[in-house]
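I'd like to ask you about the structure that follows.
Only one protein chain is missing from this complex, and each of the others stays in its spot.
Every chain is named by a letter (A, B and C) in the order it is written, and numbering of its residues begins at 1.
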C-alpha cells in the first residue's frame, strides 16, 4: 500500500497558478507567474513538497510559446514534465455562438485548426493526451439546431482523432452547463462516451468532478466507464453548487473517497489503465501554490483510504446481503486517519512529512512576490 | 398538419386508472377499477373522447390474468388495443436488495424468469414492446459492488434480448433515484444507451420525463437518441421536484413543447420511427380518467405547437446566427393558442371538441362509482 | 470534552422501529414491533448500548394507547422516557387536499382537534415538545390559493400555541416537497421562522436535515436560527437526492460535522439552549435497531469532531483572513479518528466500547424475531 501511494501521479494545471475568478471579479494575488515558464516553476514546487505531482498540464493559447521543446526542457530542469495539452476554443469573439459546432463553417474550420495545432504541440512536448473541452452550446431555445450541432461535433472529433499519433489520445470532457445556459453540446458522460465509442480506443472520456447535475452519482460513472475501458482522465476539483472549482476534497471528502474506491476497485489506479489524474481548479481567494499542495494531499488521503478498504470483508458482506455490515467495512476505511501513514510515505520518499509547512518555510512565496512585482500576471484573459 | 394530429397515438397505462399515492398515503377514490378489464374499460373512455389513445399498456403482475387472448379481445371490444407490457420486479420481499442485479443468484433467476414470462405474455397479446424498469440499486455506500451489478444487469438483459421475437423490442427505462437512494443500476440515459447499443436494434431507450437530475435538458437527450436511432419510447408525466408523476405538461408546458419539437425535427413523429408515446402518471388527488384525458390533450397541444414551428424560418435564423430571431420563431409557435385547431381536428374525427366536458356529460363516472362500490379497488399493491 | 459527550442526548423515534418503505414497496422485516410498547422496548435497546438515547418520540395516531401514563411508566421501566409527541394529520382520506390548510373548514377543524389532542397527550406523558409537520400543499398550479392557505395555517398555529402549557413548546417542521408536488405550505425555514416569530417563544423551528432543496447550506440555517434563538430541534437523517431518510451521517458525514460545529459554536449544545436532537429515519432495507445504533454513533462522532475544533486557532486564522489556515484547522478536527475517544467515553459509562457488536451479541434480535412472529407488524399505515 505504501508502494501504491509512493507511485501516485497527480498532474497539476498551469492555469491554477495564474489569476482566476468569477464573472464578478478576478482578485489579483501577489507573486503570480507571468509566463508559462514561471507557471512551471510553481508547479515544480508542488512536486518538490509532495513528491507525487511530477507533471504539469498546459493550456493553449494561455501557454503558447515559440519553442515547446525548450519549454519541455525547462520543465525537466525543474524536475517536472509537461503533461496534457488543453485546447481552448472559447476565448475569441468568433466563438460567441460556438467553436466546432458553430453554425458558421469558417469558425468551425478555425476551431478545428486550433485543435490540430494542439496535436502538433503534443508532438513537440511528447504529451500523450489532448484534452478537449468545448464551451459550445446555446442560451435560448431555438437558437440553433441541437442535432446539427452534434453532426458538426462528430465531424470535428473525427478529424482530430485521425490526426492523433499512435501513442496519443484525446480526452473528451463533458459539462452540464456554463458558459452555455440552455444546451451544451457535450453535457454529460453519455454524450462523451457515445462519441468516443464510435471513434475508437484513442478517444476517452474525461470526468471533471464539478461538471454534473445536482445529485449525480459520480462514482457510478467512474465504475461504469472503467468497466467499458473508456475512463481516460479526471479533472479533480470540488463544488457545493455548480462548477465551483474549489480544491478537490474540500466540499465533500466522502465523495472523493467513494470515487477513489471505484478507481481502485475497477483497476483504474494501475498505471496500465492509463487513467490520468489531473487537478483543474481555481484558487480565487486562497494562495495558489498552497492550494495546489493541499489539493494533492486531499487526493492522497482519499486514495489511502480507498486502498485501506478491506475488500475481502466488503465482498463477503455484500454477497451476504449484509447492508450495514458492508457499509461498516466501507466506513471503517473512510473514518481512519491516514495522515500519519502519508507522513511516513513522505519520509520514505525523503520529503518533509508536512508539505504545507515545508513549503511555507521554504521562502519560495516571498521570493516570487518580490521577483514578479512587475509585468502582467497570468490569467484567463477573459 | 391536421393529418398529423389526427393520426397521433398516445398510449395510456392501465395503472393510472387504479389508486396510487405516496409513501405517506394512498387516498382512495370512488369508481376505481377492480380488474384489468375494468382498467381497460376506463382507458377506452379516454380514447372515446380524445380519439388518439387507442392502446393501453399493461403491468405484470398487476394486470395478470389467466387468458391474455381474452383480455385482448375484451380490449378490442372496447375499441382499444393492448400496448406495451411492463414488467415488475420490485414488489416481492425477495427484491429488497435488487432483482436482476441482486447479489443472490436465486433472486436474479426469479427476476429473469418474470421478464421472460412477460415476453410470453407479449406473444399472447401481440404486444411489440416490453418495458423494463428496474428499481435496483443500493441505499448505502459499500452496500454492494457497483460494477458487479452492471455485470449482472448485462447478463439479464442479454437473456431477455435473446428471447425476443422478430417483431418485438425491449425498452430500457432509466431513473435517477427512488426507490434506491444511493446508487441506481440504470440511473441515466447513458447507461441505458450503452447497454442497448451492445445488444442491438431490438433494444431501445425509454425516456421517462420525470426521471432526471435537476437541470437536465431532456430535449437534448431526445435529439441525441433520435440521431442514434435509439429512442424507443416516452413515459410522459411531469414534475417540479423529483419523480412527481404529475399530469404531463402540468409543471412545465414549455419543456414539453421543446421535447415534442425535437421529436418532430428528428423524425420521431413518423410512424416508421417506432417511437412509442406513453403516459406514466399517478393521479393521486385528481379524478383519474379526467386526468388522463387532460394529459392526452396536453400532449396534443404541445405536438400541435411543435408542428407549427416555421422550420424554414427557424433554420434561416439559426444559420445566420440570429439568436433573437431564431428564438422568436420558436416562441411564435409556442405562444400560439392551438386549442381552436385541436377542436377542429376533433370535430373532423367526429368527436366533441371539448373532451373533458363530453366525458363529464357522459355519465360514465357516475355509472362506475355505482357499479364498483364493492370489491377491492386496483392499486400498486405496495 | 468527554463530559460533553457523556451527557449527549439523542432521541430516537418510535416509528423507526416499525416497517417503512417507499411508494413502491414496504419490505417486511422480521422481529418488528407490533405495539407502542414494543417500539419502546426496541428504543430502550438503543439506549442500553449507546447510553445517549434516553428518550423516544411518539407518533399519534401510530402510537395511540388508552393510557399514556401507563405507557410512560412502561418506558421508565425500560430505562427510557417518552420524548416529543409527533402529530399526524396526513393519513385520513379527509386530508387529501390538506389538513389545517384544507379549503374545507370541517377538515381544518378535524385537523386542529387532532393537534389539540396531541397537547392533551403531552400533558399525560410529560412531554415538552409537540412536533408539527404538515404534508399540506398542492399538486397543480391553481389548485388552491397559496395565500389563503397561509391564513388558515396561521389560524391553526395560533390555536395550538394558545393551548400550550407553560413548559410546552411546538416545533414547526418545514419540508421542500413530498407528498405535495407543486406547493408545500411550510416549504422552508423562512416560512417556519416567520410563523414562529409572530407567535412567541414557545414556537420554534425544527430542522429536518433531509428537507431542503439541492445545494442548501444547512449549517447556515442552523447558525442563523441559533442567533435568533429559534432553533428548537433537529430531525436527523441523511439524503443523496430528496427526503431519502437514510441513516444520519451516511450520505455526507462532513456536512453533519459542519452542522454540529455550528450547534456547538452557537451554544446549541448547551442543555439550556433547549435544542432537541432527534433521529427521523426509515430503515427500509437494513435492520432497524442496528440502524438506529449506527445513527446515534454517527451523531456522536460528528459531535466529537465538532468539539475537537481548536476554536482559538480557528478564530485567529479567520480574523487574519487566512483562508487555507482556517480551513486547515477545521479539517484537522474532521480528519481526526474519534472512534477511540468515543470507545473510552463508553467504557467510562460502563458500556461496551462497540455498541453494534454488543447489541448483536445480546441475542435481543433473535429473541424478538421469535416473539413477534404473529400479529401485525407496526408500520406507517399508508
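We adopt the following convention: a residue touches a chain if its C-beta (ideal position, glycine included) is under 8 Å from a C-beta of that chain, and two chains touch if they have at least 3 such contacts.
Values in this document were obtained by computation on a predicted structure and should not be read as measured data.
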item: Of B:228, B:252 or B:319, the residue in touch with the unshown chain; value: B:252
item: Residue in contact with the excluded chain [from C:187, C:232, C:249 or C:291]; value: C:187
item: Residue among A:250, A:263 or A:333 that touches the chain left out of view; value: A:250
item: Residue numbers in subunit A that touch the chain omitted from display; value: 20-28, 90-91, 93, 95-97, 135, 139-141, 176-179, 181-182, 214, 239-242, 244, 246-247, 250-251, 284-286, 380, 382
item: Where the unshown chain meets subunit C, residue by residue; value: 97, 103-104, 139-148, 150-151, 176-177, 182-184, 187-191, 193-194, 197, 212-217, 219-220, 223-224, 226-228, 254, 258, 262, 265-266, 314-315, 318-321, 323-324, 326-331
item: Chain not shown, touching residues in subunit B; value: 214-215, 217, 240-241, 250, 252-255, 285-287, 290-291, 294, 301, 323-324, 327-328, 334-337, 339, 356
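Heads up, the rule we're going with is that only the chains that are shown with their structure count from here on.
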item: Distance between chain centroids, defined by C-alpha means - subunit A, subunit B (Å); value: 39
item: Mean-CA-position distance for subunit C and subunit B (Å); value: 37
item: Overlap residues in subunit B, where contacts from two or more other chains coincide; value: 97, 139-141, 176-177, 182, 214
